[in-house]
Structure formats: C-alpha cells, structure tokens
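Encoded as structure tokens, the structure appears first; notes follow it.
For this depiction, one protein chain was excluded, whereas all remaining protein chains were kept in their positions.
Moving on, here comes chain A:
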Amino acid sequence: MSNSPIDQMDVHSSDLEAAQHNVDAAGDGAGAEGINQSPEIAAQPGHRTEIMSMQQALNLALREILGSDPKALVLGEDVGVLGGVFRITDGLQNEFGAERVFDTPLAESGILGMSVGLAMAGLHPIPEVQFDGFSYPAVNQIVCQLARMNYRSRGTLPMPVTLRVPSFGGIRAPELHGESLESLFAHVPGLKVVSPSSPHEAYHLLKYAASRPDPVVFMEPKSRYWQKGEVVFDDGISGSNGGSRSHGGASASTAVSSGATVASANLGSKVVRTGKHLTLIAWGAMVSRCLQVAELAAEDGIDIEVLDLRWLKPIDAEGLAASVGKTRRAVVVHEGPLTAGLGAEVAALATEHCFGSLKAPVERVTGFDVPYPSGDLEDEYIPNIDRILFGIQRVLEYRRG
C-alpha cells in the first residue's frame, strides 16, 4: 500500500502563465483518467451530457446565470476584457456588456465592500477574488459586512452574493496563491461555503449558489480547472441525481416540486464511489485524488467509499453519518492545515453520529501547520496518495485497548 505513484491527474504547470493561457489545450491530455464522473450521474438515460473542463463548465454556468438573471453582475480584477486570469469569465463581457461584467480597481476590500452595496441596491453580484490569498485583504468586508448584513438588518437587506475564489494548491503558484480557506470561512456565521470537485459539480453548484439569497463562498479547485469531465445538463430537473442528499430533509425521492428537486440535487454531500470498508471524505481537488486512492486500495482488496462533501458549510451531517455508519471507518482529507481545519469538524460530526459503530478514531490526512510552501515543496504539503494510504492503513490496523 505504499510507494504508489504520485498523482498524475493534477496539472502541474511549470509556471502560472501556462495555467492561465492553456485555455484550449490544457485538459486534453488528461485522457480517460482525467474524467471524473460519478457513477450515479453518468448512467442516466435521456440526459444531455457533454464533456468539458471545469473552466468551461464554470464559464457556461456564469453565462447562463447572466443570461437568465438580469440582476446578476460579474466583477473583479481582470474579469472583463481579459476574461479572468484563469479565463473563467472569458467572453462574458463581450456578450453581456461592460456594465454587467466589469473590471474593478485592484483592491479586494473594495470589491467585496462594493458587492455588499450592490446587493443592498437589489443586485446579485458575483465577485471574483483573483486568488485565494487575496481574500485576506477583504476579510474585514467578508466577515464584518457580507456575512452580517442580513442579520444586522433583520433580514431586510439580504446578501445574494456569490464570492468566487480560485482555491487550494497544486499549480506551483507564487506565495499566497494557493491557500485553503474553507475553515476560516466556515467559521463565520452568515457565510455558506461550497467547493466543486468536477466540471459537473462546478456547473450545477455555481448556478445553484448564484440563485440563493445568502452569501456563498464558492471555492474553485484551481488545479482542476483544466480537467475534463462529463456534465449532465438536465440533472436536478429530473430529480434522478441519486447520489445527492438534501440538507433540508427532503430527499430526491420525496421531492415534489421542481424547485425542491433542484435543491436536493445541489445540497448536501455526494457519494462518488461506493465501498464498504472505509469512507474517504474530501472536497475540491482532493476528491479526484481520493478516487485514485480508492482504485489503488481496491487492488489490495480494500473497498473504499468516497464522499464528496461539496458543502463545507453547512456540512451534510446526515449524509456523512450514513456513509460512515455503513463503513464504520473514516479518513478525512484536505489541503488546509491540520489544526482547527475543517477535518476536525468532520471528525467531530462523524464521531457524534457514529460513535457506537466506529471501529477506529476518524483519521485526518491534511496539509501541515505551516505556511503554504513554494512550488518545489507543495507535493510534500498537499496530501498525496502515499499519505492518504498511510492514513487508511492506520485506521484499518487500529485496535482498541
């Protein structure tokens, strides 16, 4: 179970520019193993599907949001003519005009503070912070204003703001271009946090987040931007997205209205690989890595379930408990530092709900309590296949007493 090859799925661009400019080329070489499709959604007959990269899926989602919601706006640094440094907003200004897709001056607090005011004026801003670490200058506005305005105003000034944050590591980027901020944001009352793991999730979760009346921090795994996967387009409307669970208690099978079905398809966690020996819990770029780990473990006869948590706030405690309760073992994997990371919350929830059936303490395989290192060392920092396998091994070999 050790000395496995390092994950070949992630794009390890030699420099940032390559990541920014390989819009069309990147992802093509990923081949079949780059296509991350969940078994639950792939086999639905009669659904229109398309293979596309996460960048394309996000771009398409934004295009459809702008096309259907006249109050929606896209703003940020270089999101206009350039189409964003990751090209997520490519072509949107041309299509929807410079009033609805606009470049701001280079100041993140300004972008977020302005978004709060735009929302107070009744608009639906979709601001982009160019890189995760650039959220830090905006934390005052995110934490003290965006997250609290609905509360402060007693619900009279909702904040339908979807904050897009290219997140996590894996692209050999400069300092503060590879932060994992989910636990920071999840700790703030008033914010919701979600991270897509695949083009399918990216498309649907972004459209869903942008349709909601509360602020959502949308953490895009930038190392997955150029990986292709299958997007099922009528997912949600049909209500046949069997892997999904609703936070609101309404499951796909009991949902009666189209709206409730869309919610049930887009809320909660999703089992992306079923298994019976252990549950790997992950989000963002770590989901595809955990799927790889599961395949490797299967060669040793270990049947691993992979749970894509998707929503990092609210966490789908029910879905988590259902999976861990079944497998009775859990390893949570994330890129952010260990201490007070979201893995602690996941472990606490799993323990609270499954204490009687757990065969071992919930294991955490995470980044370290160090500043995110330079590119040469990032593979030592981000949980790799070997470290995840070691975590699995610790859980499988755990003996009480």
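The rule is simple: a residue touches a chain if its C-beta (ideal position, glycine included) is under 8 Å from a C-beta of that chain, and two chains touch if they have at least 3 such contacts; residues count from 1.
Simple rule for what comes next: contacts and distances are computed from a predicted model.
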Quiz prompt | Per UniProt record, name of the chain withheld from view ["ComX pheromone", "2-oxoisovalerate dehydrogenase subunit alpha", "Iron-sulfur cluster assembly protein SufD" or "FtsX-like permease family protein"] | solution = "2-oxoisovalerate dehydrogenase subunit alpha"
Quiz item: Considering the whole complex, which of A:Leu82, A:Val139, A:Leu157 or A:Leu176 touches the chain not shown?
Solution: A:Leu157
Exercise. Using the definition of touch stated at the top, determine which of A:His47, A:Lys192, A:Lys228 or A:Arg289 touches the missing chain.
Key: A:Lys192
Quiz item: For the chain left off this view, which of A:Asn59, A:Thr89 or A:Gln141 is in contact with it?
Solution: A:Gln141
Quiz prompt | Of A:Gly122, A:Pro174 or A:Pro371, the residue in touch with the unshown chain | solution = A:Gly122
Exercise. Touching the absent chain in the whole complex: find that residue among A:Met149, A:Val332, A:Ala347 or A:Leu389.
Key: A:Met149
Practice problem: Write the list of chain A residues that the hidden chain touches. | Solution: 70, 73, 99-100, 104-105, 107, 109-110, 112-123, 125, 140-141, 144-145, 149-158, 189-190, 192, 212-214, 247-249, 313-315, 317-318
